[in-house]
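== chain A ==
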Amino acid sequence: MSDIKTRYLLVGFSVAGWWCARAIRERDRNGKIVALTKENGVYSPPLITYYLGNKVSTIDYRSGWMENLDLELVPGGEAKKLERENNRLILASGESFVFEKALIATGGLPIVPPIPGREVTGVFTLTTPRDMQEIREFMKFQEGERVTILGGGFIGLKTAEAFMELGVKITLVELANRLLQNMVDERGSYYLEKALERAGLEVIKEDTVSEFQSREGKLSGALLQSGKYLPGNLAVVAIGVHPNIDWLQGSGIELGRGVIVDEFQESKRAGIFAAGDVAETKNLITGERNVVAVWPEAVKQGKIAGENMAGNRLSYPGSLPVNTVSVGEVTLVSAGLVNPPAGDFEFLTTVSDDSYRKLVLKDGYLVGVILVNRIEKAGVYINLIRQKVKVESFKDRLLKEDFGMINLPAEYRKHLVEGASIEV
Partner candidate 1 sequence: MAKSLLFPEFKVVRDENRCIACQVCVRQCANDVHIYDEEDDQVYSQEETCVGCQRCVTLCPTRALEVTKKEAGMRPNANWSINHLRNLYKQAETGGVLLTGMGCSEDYPIYWDHLLLNASQVTNPSIDPLREPIEIKTFLGRKEEFLDTDWEEEPPVLKTQLAPQLELSVPIMFSAMSYGSISYNAFRSLAEAAQEIGTFCNSGEGGLHPDFYLFGGNIIVQVASGRFGVHPGYLRAAAAVEIKIGQGAKPGIGGHLPGEKVSPDVSRTRKIPVGSDAISPAPHHDIYSIEDLERLILAIKEATNYKKPVSVKIAAVHNVAAIASGVVRAGADIVAIDGIRGGTGAAPQVIRDNVGIPIELALAQVDERLRREGIRHRASLVIAGGIRSSSDIIKAIALGADAVYIGTAALVALGCHLCQKCYTGKCNWGIATQDPYLTKRLNPNIGKRRLVALLHAWSAEIKEMLGGMGVNALESLRGNREHLRAVGLSREEREILGVKAAGEGW
Partner candidate 2 sequence: MKRIRIHEEYCIGCRLCEINCLVKHSRSGKIIKAFRGEEPRSLPRVRVEEEGYLSFALQCRHCDDAPCLENCPTGAMYRDEETQAVLCDEDKCIGCWMCIMSCPLGVIQRERKTKKVASKCDLCRGEEIPVCVKNCPNEALAYE
């Protein structure tokens, strides 16, 4: 099979890939773009759980700007190998592409720990439309009276949220002493747990599944480390994802937990960029390298990669973990360093029956925020973190009931409010 030549090759076409394509198109109207996706088409990953929970009727990302990208989409295009010496990429199907610039945006794969019985029918992961379809099919033929979800992190909760809509009994098993280990502290978790309980969901903390037990190859229940047994024929392993980089072994690209990139989102191989859940970047606050697999960072990284692939030289300020979850009547936003290591950190908190706000400050700067309910001003706090605005002079106002733009330094405020465009 002969090579397909392209100026830009996007390996993986999800959030980071879309915004990369868009950024390329803004600078280069004509350069050929080929986008590979191992799925059947383009979809919005966060919608998978919403679709399972019957809250949306499609998982398509439906926005006008996507239609005008003028690119060649290759569905089912799973990347298998990147040649070490050449800019040539080979697919599992055998097709090969020769490119000038490439973006690696292959995202993450679910982590499934080596728990005995993980291969039996009834144990699923839920990160792709295929997973979702399989669960749907499975539930059609089973009395899904009880679901065990392993993992009380972001994906676990999103999964729980979906099943809650389906009216099944859910048990959430989390190894740590709190839910959303990376996003909240124990108090933040408390509000979530209460909301889950009120919604009829059982939460088991400091425990994990030691074995998936089966009958005739079908899941019959989960045995926990504590000895507790959770009967049921449906379980979802939702511990998290890890970057999909195995296919890059031997390609000459430096790999850590993910694809290691510099501030231009470029890997060690010139012309090959990475963005999104597969990229390992510097953390905005700590400066440590890690993979921050959240939508807003994927957008930012994708845009910067696209700009730079098309000849610009923009740098990425660093990744900031940010996310939001709603379960029952509780809505939560978390950003930055919310459980800092021991050290010189200052904490500002307000606690009430139905809301909790925690701000983490270091050297007069805001570095982390947790908001439980009353989240309307979340973006204001997060932008203070992103823009590294010194908050020392007005920190007494940060947790005021009616905190808003008006409390910010006039210059910063006017830049945001008066500026025709906002750089965030």
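Regarding candidate selection, all candidates are chains of the complex that A comes from, given by their letters.
The rule is short, and it goes like this: contacts are C-beta pairs under 8 Å (C-beta built on N, C-alpha and C of every residue); 3 or more make two chains touch, one makes a residue touch a chain; residues count from 1.
The structure presented is a predicted model; accordingly, all values stated were derived computationally and were not measured.
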item	value
Result, touching chain for chain A in the complex among 1 or 2	2
Interfacial residue positions of chain A with respect to candidate 2 in the complex	19, 44-47, 50, 55-56, 61-66, 295-296, 299, 322-324, 326, 331, 333, 335, 375-380, 382-383, 397, 402, 404-407, 416-424
